[in-house]
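Down below is the structure, laid out as structure tokens.
Here the complex is missing one protein chain, while the rest keep their positions.
Chain IDs A, B and C follow the sequence of writing; residue 1 opens each chain.
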Amino acid sequence: MSVLLEFAMFPTDRGESVSQEVSKVIEMIRESGASYQLTPMGTIIETDTLEQTLALVQQAYQVLEKEGCQRVYSSLKLDIRPGKDNRLAGKVASIQDKIGDVNS
Amino acid sequence: MSVLLEFAMFPTDRGESVSQEVSKVIEMIRESGASYQLTPMGTIIETDTLEQTLALVQQAYQVLEKEGCQRVYSSLKLDIRPGKDNRLAGKVASIQDKIGDVNS
Amino acid sequence: MSVLLEFAMFPTDRGESVSQEVSKVIEMIRESGASYQLTPMGTIIETDTLEQTLALVQQAYQVLEKEGCQRVYSSLKLDIRPGKDNRLAGKVASIQDKIGDVNS
Partner (left out) sequence: MSVLLEFAMFPTDRGESVSQEVSKVIEMIRESGASYQLTPMGTIIETDTLEQTLALVQQAYQVLEKEGCQRVYSSLKLDIRPGKDNRLAGKVASIQDKIGDVNS
């Protein structure tokens, strides 16, 4: 089973720049050992079960709660396919193959 | 604490109409006893903890898994405020009050 | 054609409460004459073409730009069906009918 999560989670009570708070969330994800990829708009994580994915979302909030954030916003997308795995690299490669692009 | 979740979750392997599968997810939410509101683009749920919210997301997927769905997509938004409650009705009322609208 | 848009757009440089800025966006939508519905997590708009929808998104940003916002975040969902119309009321009624619920 492949569960892909794309998510951004950030405080909205901290002003224009939130990279310090976001960095602590990313550190937690890195330390969790999950497969992940940073993007300019969020973090993409692949796990084998939805339980694992949702546990990381919970831990991400706990990081921000510990920072004292009084309002937290998060936007998330899930793409779940029971019969697949290793899509973190595979999905982009499949599109690049179709459009004849080896570099982007 | 008030955790607002807006989410849509649906199979993408079932063709143009998915209202049958979506109805089963809504029934599960209704039976859970959580405060919720149906909208034309998803369901909004308010709970007191993020754990409760994420447990409902897990159960929503289990409903679709039981239906045999081979690909499930979900888009979710969270708005979490530790020091608030009862925002399911309150947020819209606050905006309507500001724009002088009692009916929309 | 029915284009449903669910969207939230708000400044992230204004602190915990943004209901004042959001109210001005809602006022603009109300004055546009488009069919819309406020929810605790955003606004749902139905138009006949995607052009109309995207023009409203552009105008929503202009409202916040005029307020001097230095960082604006928006999360949007589109559900587009060429052969349908009047889904702002119809989608919820269809689900309620399936789950035997006339009041929620």
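Convention: a residue touches a chain if its C-beta (ideal position, glycine included) is under 8 Å from a C-beta of that chain, and two chains touch if they have at least 3 such contacts.
Bear in mind the structure is a predicted one, so any value in this text is a computation, not a measurement.
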| item | value |
| --- | --- |
| Touch with the omitted chain, as defined above, among A:51, A:85 or A:101 | A:101 |
| Interface with the unshown chain - residue positions in chain B | 10, 12-13, 15-16, 18, 70-71, 73, 75 |
| Chain C residues touching the omitted chain (full complex) | 9, 50-51, 54, 57-58, 61, 65, 70-83 |
| Interface with the unshown chain - residue positions in chain A | 4, 6, 8, 16, 19-20, 22-23, 26-27, 30, 36-42, 44, 46, 75, 77, 79, 81, 87-92, 94-96, 98-99, 101, 104 |
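Keep this in mind: only the chains that are shown with their structure count from here on.
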| item | value |
| --- | --- |
| Distance from the mean Cα position of chain C to that of chain A, given in whole angstrom | 26 |
| Where chain A and chain B are represented by their mean Cα positions, the distance between them in whole Å | 20 |
| Per-residue multi-chain contacts in chain A, two or more chains | 70-71, 73, 75 |
